[in-house]
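To start, the structure itself, in structure tokens.
Yeah, one chain of the complex is gone here, protein chain that is, but the others are all in their spots.
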Amino acid sequence: MCLAIPARVIEISGEDQARIDIVGVQKDISTALIDNVAVGDYLIVHVGHAIGRIDPDEAEKTLAYLAQMSEEDARALAAASM
Amino acid sequence: MTKPGSYQRPIDFKHGKVDLTHGSGGRAMAQLIEDLFVANFDNDLLREQNDGACFSVPPGGRMVMATDSHVVSPLFFPGGDIGCLAVHGTVNDVAMAGGRPLYLAASFILEEGFPLAELKRIVESMARAAKEAGVPVVTGDTKVVEQGKGDGVFITTTGVGIVPDGVNVSAGNIRPGDKILVSGMLGDHGVAIMSLRENLSFDTTIESDTAALHGLTAAMLDAVPGIHALRDPTRGGLAAVMNEFAQQSGVGIVLQEDALPVRPQVEAACELLGLDPLYVANEGKLVAVCTAGDAERLLAVMRLHPQGRDAAIIGEVIDDPHGFVQMETSFGGRRMVDWLTGEQLPRIC
Partner (left out) sequence: MKYIDEFRDGKLARALARTIAREVRPGKSYRLMEFCGGHTHAISRYGLEDLLPEQVRMIHGPGCPVCVLPIGRTDSAIELALKPGVTLCTYADTLRVPASDRLSLFKAKAQGADVRMVYSSSDALRIAQEEPGREIVFFAIGFETTTPPTAVVIKQAAALGLTNFSVFCNHVLTPPAMVHLMELSAAGGVDSVEIDGFVGPSHVSTIIGSRPYEDFADHYRKPVVIAGFEPLDVMQSILMLVRQINDGRHEVENQFIRAVTRDGNQKAQRLTDEVFELRANFDWRGLGEVPDSALKIRDEYALFDAERRFGIEYRKVPDPKACECAAILRGQKHPSDCKVFGNACTPDQPIGSCMVSSEGACAAYFTYGRFRSIKRT
């Protein structure tokens, strides 16, 4: 129920503050809920606050799983049409 | 006409403010009209300063008249201001009827206390826009309301033009099988305005797309005189126009999400705030409906024009007694594109 969007940190702009960028749209947000924010991190932004961090490795795992599922589906389709 | 130098003092455009005498019909108002409006709008008809402007109309065709009130806030935004918006809006309304705009009238309702420096900036911008469009402001009116009773300035523009013989552009022409085209990127104006709204502020290089489209429509009608319908997706965005067309013509519409041209930054801003680009206002774009056979040629002509470089075919008209506007999502499913309820607001959920 909570609209939140992953955004890249481009600058630490103050205490518990960071500037984020999504495809050129930039905004200053609060990072009071996250520890050790670094430039380059992808934070999940909800109502002007970072509520979590995207783990790039886990994201890769999910995408790899989806790619594998897609291959299996392609094989199943090929099998079905024979 | 009053001779130059016959006023005791020049208007203080730097620090002066609008006051009630500027609307009362006396000397102060006359000076404002002369030094600000006439000086900037700068055309013979206006210089006559009669109550109305008389002009002859070229023979043939039908006349078209359109009017628009402008209450935009903020008054100045990236890419434009209320002044040029007022010119473009009405010029475009005439153009959407298939007309060639001839003249504009401009009425100002000014709030007491409004800085003259800002008024000058607005009028200069209007004058520039009118000149670029080749559509002079030939008559007008000024009133002043007490402080607190206006939002700085309200502008109403009315335009007249000629629709040539043989051109008949109307929503009533739309038929199942027609194709729908849009002239360029959607959502720029609305996002530019939102970025300045207090409590929503975000930084973006997006600018309003406000522009006069009569050059584009003339080129389009030249190449495809049988265009069925034209409309500009201002308030309510593309979704409003689609629903208007569907309802007025008793047809259904199916759009292709993948075909909609939207800038990545506009998409990102909409994601951030929970908005849908389909409902965001545009001030320099048009939607065209034509037969399937004409679509590719019309698209090519649009893309040759500076205001149509990013034009695209975005959907088609179908038979549908319910008049629904639907969209094939890039995901592969279908959804409706309904009328907007009031103003689109950001959401947290």
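Note that the chains take the letters A and B in the order they are written out, and that residue 1 is the start of every chain.
The definition used in the following text is that a contact is a pair of C-beta atoms (placed from the backbone, for glycine too) under 8 Å apart; a residue touches a chain by one contact, two chains touch by 3 or more.
Small disclaimer: the values here were computed from a predicted structure and weren't measured.
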Absent-chain contact - pick from B:P115, B:G226 or B:G274: B:G274
Positions on subunit A where the hidden chain makes contact: 1-6, 8, 22-23, 29-30, 32-35, 42, 44, 46-49, 51-56, 58-59, 61-63, 65-67, 69-70, 72-74, 76-77
Hidden partner interface residues of subunit B, rising order: 199-200, 264, 267-268, 271, 273-274, 322, 324, 326, 329-336, 338, 341-342, 345-349
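As a working rule, only the chains that are shown with their structure count from here on.
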Separation of subunit A from subunit B, taking each centre as the mean of its C-alpha atoms, in whole Å: 38
Interfacial residue positions of subunit B with respect to subunit A in the complex: 201-205, 264-265, 267-269, 271-272, 274, 347-349
Partner subunit B, residues of subunit A touching it in the complex: 1-3, 5, 7, 22-27, 45-47
